[in-house]
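Got a structure for you, questions after.
Complex shown without one protein chain; remaining protein chains in place.
Chains: A and B, in written order; residue numbering restarts at 1 for each.
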Amino acid sequence: MQLFQKTFRLKSYKRGFHLITKEIKVELPEIAQVKAGLLHIFLHHTTASLTINENTDPTVREDFESHINVIVPENAAYYKHQNEEPDNMPGHIKSSLIGASLSVPVTNGKLNLGTWQGVYLCEHRNRAMTRKITLTLIGQ
Amino acid sequence: MQLFQKTFRLKSYKRGFHLITKEIKVELPEIAQVKAGLLHIFLHHTTASLTINENTDPTVREDFESHINVIVPENAAYYKHQNEEPDNMPGHIKSSLIGASLSVPVTNGKLNLGTWQGVYLCEHRNRAMTRKITLTLIGQ
Partner (left out) sequence: MQLFQKTFRLKSYKRGFHLITKEIKVELPEIAQVKAGLLHIFLHHTTASLTINENTDPTVREDFESHINVIVPENAAYYKHQNEEPDNMPGHIKSSLIGASLSVPVTNGKLNLGTWQGVYLCEHRNRAMTRKITLTLIGQ
């Protein structure tokens, strides 16, 4: 059994949902050495998130952004955490609803995603920031 | 340390929330060989999801279906991804809110779930489809 771990920073992305599958593959070429295993992808932030979803039509990602803003609006009257920008508290809630980490099987040296699956970075802040990710790969 | 990995297809389920704990146990009898470990359950699709919840009363699963349709309705005026059936875009969003994979501890040769916990397949499409799952078990 082998274990590989690497921390890196994504380039900054604007608010919204973005495909980052390629960036992950590039950062951990050791995936090619693993016949069977698991890749864990961890985001070190609380106002962004990671998910897996449709990897082709960009309108899917636009609709995610539209609808998450309906589920978690800015400026709700009952928010007490008001000392930061109006996108901050909703960003925290969106991060926990979607989640800040993923695990994906690795099979025969490749991420074993479904045909239509890609990894999304979900950036919930207006101000683009670089986001830190730790990849941990366990396999044989 | 040992690693077992297996891909299989579930039978097709109608739209809604369904217990699949038994199906998973049957597909990976190697669980019985593991004294302590982790089982990762990965769904290769973007309009269905996996979760763990109450394993007894079927009305719990019916209420999940009712309420997720309130949180993520069909035909929202702002959806741009309109070239597929009306259950498609909501299915994508439901899949990311609930999530498409799970990890469960394995202890003394068994899934170490709580007394009331079962694994659910959450089928968000009207048209029943077979869904592909990859199980990855790491343990000793």
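Methods note: a residue touches a chain if its C-beta (ideal position, glycine included) is under 8 Å from a C-beta of that chain, and two chains touch if they have at least 3 such contacts.
These numbers come from a predicted model, not from an experiment.
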Residue, one of B:Leu10, B:Met89, B:Leu102 or B:Leu121, that touches the chain absent here: B:Leu102
Where the missing chain touches chain A, by residue: 1, 3, 5, 7, 40, 42-46, 71-72, 76, 78-81, 83, 89, 92-93, 95-97, 99-101, 103, 132, 134, 136, 138
Interface with the undisplayed chain - residues on chain B: 1, 36-38, 51-54, 57, 59-60, 62-64, 66-68, 70-71, 97-99, 102-105, 107, 112-117, 120, 138-140
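What we mean here is this: only the chains that are shown with their structure count from here on.
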Whole-Å gap separating chain A and chain B, where each centre is the average of the chain's CA atoms: 20
